[in-house]
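The complex appears here minus one protein chain, its other protein chains still in place.
On to chain A.
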Amino acid sequence: MSMVSETATAAAGRNTRSAGWWIVALAIGGILFALAFAPFLFDNVRSQQVAARICIFIVLVASYDLLIGYTGIVSFAHTMFFGLGAYGAAIALRGMGPGWDAVAVGTLAGVGAAALLAILIGLLSLRVKAIFFAMVTLAAASVMLVLASQLSGLTGGEDGITYRAPDLFKPATKLWLDADGKVATLWGVKLNGKLAAYYFVVLSCALLFAVILRVVASPLGTVLEAIRENEMRAEAIGYRVVAYRTGVFCLAAVLAALAGSVWAVWLKYTGPDTALSFAIMIDILLMVVIGGMGTVWGAVLGVTLMSLAQFYLKDLMEVAAHATGDLPLLPELLDPDRWLLWLGILFILLVYFFPKGLVGTLAGKERRA
C-alpha cells in the first residue's frame, strides 16, 4: 500500500464512531465472549448445543453473505454444499471408524464434491440472469435432497446416519488429570472430551470466519462489491465477471462444506433434516437479512438472535404466559405453542426498523466488513 493510502486509511480510522457502531461492536463482542467461554458460563448441555450451532451457522451464514451480500448472487444451493460436507464426514466416520483419518478423508471428499459441483453450476449457469441461476440452484438442491433420501445404503435415507466422533471427543476422555488421577476441572468445568469437542467447533469456526473476513477485506472483496453494484462497469475496467462469480460461488461452497463437516463431527448424527433441508436454507436467508446483507459481522448478530429465538422464545413465552395468567387475553397470546407466530412478528419488526439489517442500519457507512 502506498504511503498516501496508508495516511488516508489512518485518517478514516480516526473518525468518531457513531453510537450505532458502538452498540454493534459491544453486542458482537459480548456474543463472541459468550461463545468462547460457553462451557464455563452455561452449565447445561442444551446451552452448549445452541452455542456450537451458533458458531457453525455464523460460518455458514457469513459464507452465504459472500454470495448474496457481497456479489449479488442469489443461490438456494448453500445447504446442499453444507450437506455434502456433513455427509462426507458422516459416511467416512461410519465406514472407517471414529478416527481423525476418517474426518480428514470425509471432509476432503465432501469439500471436493462441493467444489466440483459449484464449478459446474457456476460455469454453466452464472452467465444467465439472476432469477434463472436461482432456479438452477433450487433444482440442484432439490435433487441432492431426494438423492440423500433415496440412497439409503449410503446416506441412511430419511433416518440419517449415526456414528461416533474421534475418541478425543468422548465425554470419558480425560484431557487433564489432577493430583488424584481424576479428570481436572477449571472453574468447575471438567476438562474432558466434551470440552474438547466444543473447542474443536469454536476454533474451526473461528479459523473459517477469519478466512471470510480476510476475503472481504482483500482486493477480491472490493471487486466482488463492484460486481454487485454494476457488472458492466466491472468488466469495463478489466474484471472478468463470470470468472469472479464462479470463483466466489466455489469459495462459498467450500466454506459451507467445511462448516458441514464440523457440524457432523459435533453432532455425531447427519440426516436430511440437520444438513440438507430447505428449512435450513430459509434460516440462513433470514439470518443474513436480520444481520445485514453485505456485512460479515452481521452474520454474528443475525445467527445469534435467530438461534436464541428458535431455542428460547418458547421458554420465554411460557414464563410470560404464567406471569400474566391473571390477565385477560395475554396468556392466550403468549401460549408457548404460538412461538412461531411471535418469531414471525419479531422478524417483521426487525426488517421494518432495520431495513439494512442490524449491522447495516446501526453501523451504516462505518462498517468495513
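Criterion: a residue touches a chain if its C-beta (ideal position, glycine included) is under 8 Å from a C-beta of that chain, and two chains touch if they have at least 3 such contacts; residues count from 1.
The rule is simple: contacts and distances are computed from a predicted model.
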From the options "Peptide/nickel transport system permease protein", "ATP-binding cassette domain-containing protein", "FAD-dependent oxidoreductase" or "Formate dehydrogenase major subunit", the chain left out of the display has the UniProt protein name "ATP-binding cassette domain-containing protein"
Missing-chain contact, candidates A:Val45, A:Ile131, A:Met232 or A:Leu329, resolves to A:Met232
Contacting the left-out chain: of A:Leu32, A:Ala165 or A:Val223, that is A:Val223
On chain A, the omitted chain is touched by residues 1-5, 8-9, 11-12, 219, 222-223, 225-226, 228-230, 232-240, 365
